[in-house]
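First up is the structure itself, then whatever we jot down about it.
A single protein chain has been omitted from the complex, and every remaining protein chain is retained in its original position.
Chain naming follows the written order as A, B, C, D and E, and within any one chain the residues start at number 1.
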Amino acid sequence: MINFDNIEQALLITVIGVVLIFVVLLVMWGFMALLVRLTAPRPEPTEAQTAAATSVTDDAAVATRRKAAVVAVAVALAIEAERARAAPLLQSAPGPISPWQATLRGNALSRRAGAFRRNPPAR
Amino acid sequence: MINFDNIEQALLITVIGVVLIFVVLLVMWGFMALLVRLTAPRPEPTEAQTAAATSVTDDAAVATRRKAAVVAVAVALAIEAERARAAPLLQSAPGPISPWQATLRGNALSRRAGAFRRNPPAR
Amino acid sequence: MINFDNIEQALLITVIGVVLIFVVLLVMWGFMALLVRLTAPRPEPTEAQTAAATSVTDDAAVATRRKAAVVAVAVALAIEAERARAAPLLQSAPGPISPWQATLRGNALSRRAGAFRRNPPAR
Amino acid sequence: MDVQELIAVLTQGIRAFTWANGVMIAAGSLLIYLAIVRGYEPLLLLPIGAGCIFANLGMSAYVDGAWLATIYAFGIETELFPLLIFIGVGAMIDFRPLLAQPRLVLMGAAGQVGIYITLLLAVLLGFEMKEAAAIGVIGAIDGPTAIFVATQLAPHLLGPIAVAAYSYMSLIPIIQPPLMRLLTTPTERRVRMEYAPRPVSRAAVLIFPVVTTVFVSLLAPAAAPLIASLMLGNLLREALVVERLSLAAQHEIANMSTLFLGLAIGATMTADRFLYSPVTGFQWQTLMVLALGLFAFVMDTVAGLLFGKFMYFVSGRKINPLIGACGISAFPMAGRLAAQVAQEEDYSNFLLMHAMGANTAGQLGSVVAGGLLLALVTGIGIA
Amino acid sequence: MDVQELIAVLTQGIRAFTWANGVMIAAGSLLIYLAIVRGYEPLLLLPIGAGCIFANLGMSAYVDGAWLATIYAFGIETELFPLLIFIGVGAMIDFRPLLAQPRLVLMGAAGQVGIYITLLLAVLLGFEMKEAAAIGVIGAIDGPTAIFVATQLAPHLLGPIAVAAYSYMSLIPIIQPPLMRLLTTPTERRVRMEYAPRPVSRAAVLIFPVVTTVFVSLLAPAAAPLIASLMLGNLLREALVVERLSLAAQHEIANMSTLFLGLAIGATMTADRFLYSPVTGFQWQTLMVLALGLFAFVMDTVAGLLFGKFMYFVSGRKINPLIGACGISAFPMAGRLAAQVAQEEDYSNFLLMHAMGANTAGQLGSVVAGGLLLALVTGIGIA
Partner (left out) sequence: MDVQELIAVLTQGIRAFTWANGVMIAAGSLLIYLAIVRGYEPLLLLPIGAGCIFANLGMSAYVDGAWLATIYAFGIETELFPLLIFIGVGAMIDFRPLLAQPRLVLMGAAGQVGIYITLLLAVLLGFEMKEAAAIGVIGAIDGPTAIFVATQLAPHLLGPIAVAAYSYMSLIPIIQPPLMRLLTTPTERRVRMEYAPRPVSRAAVLIFPVVTTVFVSLLAPAAAPLIASLMLGNLLREALVVERLSLAAQHEIANMSTLFLGLAIGATMTADRFLYSPVTGFQWQTLMVLALGLFAFVMDTVAGLLFGKFMYFVSGRKINPLIGACGISAFPMAGRLAAQVAQEEDYSNFLLMHAMGANTAGQLGSVVAGGLLLALVTGIGIA
């Protein structure tokens, strides 16, 4: 029942297929690296940036700032991902909120902003 | 011009058709009754429910409550029916409110929320 | 290479085509004028209208009012045109605002409303 | 290119135009007028009216390659449009009132009797059996069912059948109340019905559409696509986890299908098939279909009310006979109407839940009756 | 499976790729660039650009069974997409400014003269009559009309015609103002037009689309689908009772048709038909179509302005000749542009209402002109 020709062919396809997918994606790597490098926005350090760059020198501070950035990005990404799933929530997608949701959120924001202004909203 | 074969057949179809529709829907009755009975949520009387059940004993009160319930349901249903017609309004359907509606409602609520007026939201 | 038959035909088509388009649109002019005239709302001058008509007599005032009307209409039309382009904004079109837009607008309005707080918005 | 040829080309449209086309354009305009000014089922009568006008300006469903013919082939011949609309209808129906009072389902049987009485009358008037059945199905008082059945039995009558179905449907508030008052006594109309429904669990609401589809499809395979699409829509609604699809069914899909269905049906209403053909003369069958359609509506209501009276006696005067009139389908107008007429007699009498139960039963009954009719007429091989 | 065969399979894509494909992909990318960065009619040029790229990667509209060929067959060959877009366009147009000042309708005739001048020039350049007419119709300055006519007269030129129509349309703000300033004097541009329109009743607004459909369809049956779909959309808009359908026409239907129309048209832009064929060499006609298209835009504007000047004299200097430039269609850009140029001369001169009236007249005129052209060219049986 086993067809050895088929198996040979399958093995061949497997080897070629696996090699090719790596080759293609390696090329993609190169292309993407190049693309991002070539189109990178020209670094025009403003005064503020320069100041920041010089003032923060110890590694710990850098690590902390990096972590904070990562957290922020992660949260943003997670929110984005959630949005992408429940796609109707995307950008100005149709019907993202019900009338009262909008109202209550506005309300909540107002109240929260009033009471805890020193403590920026937790999330 | 009148085709008696046709009329005979039409009569037959009429009789069979009317009988069958009743038979089918009778079976549906049985099925639905069974379905609702078999899947009924287990009655687990909580304390509050028991108390209510015992405290309301006179028929008039029961009737009044029933009527109230019916009114509520009727109103809800009518609203639902209206909604189904004007389908864009359904649940989180697209575009439930205009931008300014949302704004003004938020406004109204804020005003009502007068308590926090002194600290206007940061943004 | 030049086919004189074709050119003759093209000239003929041009003449006929240009004449016909004018003829058709001339007929449309007549039809439209007639349509608007025949279906015009019966003029039933109310007291207010009559009063206004008599009180404003000097040409300058008429011109001013006319200009104001034109401005209003022009602005309205321009808004309409914008809307028609960015059609998602039409009437109760899907997704006119994002949740946070709504919230922040409500917020902004609240703050602005601060000055006139004694006169809550009419609606 | 001489002058004569030129004139021939330019007058082509006018020369093809007949007085009958003119009358049909007037008829299409009338439908649009009724839709816009009178509010008669505008979502369907406006597109049908427009399609009718277009059909009589050379853009009928019978001109190969014309845009309305393309739409007709795409959605009517394949029967997709009525089914897609049914998915949307299913997503708008709540079967809880019916599940809570399952005996009301019988009302949905009585309300279909008019189908058969009309079929009989149509045969007597000389229509072929298939035509008679297609005309009778106007009595299902449910647009998509009528169109689905008529497309299979008598596509050449699709225009008048659809127009009858939808225009009388919008006349329900005019047709039914007089019959209600005629056939019931004030005492009967004042009957209050107990509302002590069984609680309907979520499981029941989810199992119901699935089992109903299986059951009806086995018993009336011809009705299978109708019941399947209706119940699919209902399942999308009740599943709660596929709101995207449920909303798509109710909006995008339903809106597009409704617009194109109306246009395509209107596009069948050419003068020579609807009014006057140079070959076969006046098309009397159009008027007869319209008249028989009205008859079907009346007969359905009468049968429903009489069955309501029967239930009134059988139940020991506990069932208000008015809800018999909801069994005709015409969801959800008939339901609200019965509740209103009951309140005319006694303002504190709330029948809405019962009326809506009977009304959804009518929706079920219409589909089943349509399928049985198809089976009986096509299955037995009547010419 | 030997190595050679394997290499053959894996290099299949690359071997089929020619330098001309590369150039076409660059052209497609340019269209996308113009759409995104310059904002040139992005809703159409982006899909056309993408379709052009795909077409040159083996996914053209001419590969049987390929996805873009399926979409092409579904919506372009049947002419459905431009008509569906027209339903949406109709639902966005307000004809009140035109109804209130019906004499402006003549502007819509003058703005079509460029169609015929371009046709003449194209014939002189050696194009077949049908091709010349299809190229001329770029001068209708209305995308769906151009595509509808070109599909029937010269489907092989659809790509360059659509690209010309849409890319020049987005260039209107660059093309028109210099011509306006060249052909009119400041005195003429400063003319203020009285705005004392007749009140337009709801009845007029509802009767207008119906009667216009009948009238234009009879006179130019070839234009019937265009005018019918445009006026259907307008009727949906003005009916007020079918907002669901009106919104569906403007959004769901218009968005999908626009996306797929763009893709399918782009998918006709294969290198061998657009740029260089190994068999027939360079496809000069592409460049000629693009050049003639620009010529058509200029000629339309010139004709419109000259007619505006004519009206200026005839009316006793009461009509501002600038609004003649709105008769070209290009709704609604041309209308707003004329009002702007007038305000450059005199900030307190408000022409917008008149300009929009002339602009909607141009929309009507474009459809009529397209239909008449089709009738004249196909009807008379020119090879």
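Definition applied: a contact is a pair of C-beta atoms (placed from the backbone, for glycine too) under 8 Å apart; a residue touches a chain by one contact, two chains touch by 3 or more.
Keep in mind that this is a model prediction, so the values were computed, not measured.
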| item | value |
| --- | --- |
| Touching residue (missing chain; options E:35, E:76, E:193 or E:207) | E:35 |
| Contact footprint on subunit A, counting only the chain that is left out | 1-3, 6-7, 9-11, 13-14, 16-18, 20-22, 24-29, 31-33, 35-37, 39-41, 66-67, 69-71, 73-74, 77-78, 80-81, 84-85, 87-88, 90-94 |
| In subunit E, positions touching the absent partner | 1, 5-6, 9-10, 12-14, 16-17, 25, 29, 32, 35-36, 39, 42-43, 46-47, 50, 53-54, 57-59, 65-67, 70-71, 251-252, 255-256, 258-259, 263 |
| Hidden partner interface residues of subunit D, rising order | 78-80, 83, 206, 210, 213-214, 217-221, 224-225, 228-229, 232, 235-236, 239-242, 244-245, 247-249, 252-253, 375-376, 379-380, 382 |
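Basically, only the chains that are shown with their structure count from here on.
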| item | value |
| --- | --- |
| Centre-of-Cα separation between subunit D and subunit B, whole angstrom | 23 |
| Numbers and ranges of subunit A residues touching at least 2 other chains | 88, 94-95, 97, 102-103, 106, 109-110 |
| Residue list for subunit D, restricted to those that touch at least two other chains | 1, 6, 10, 243, 251 |
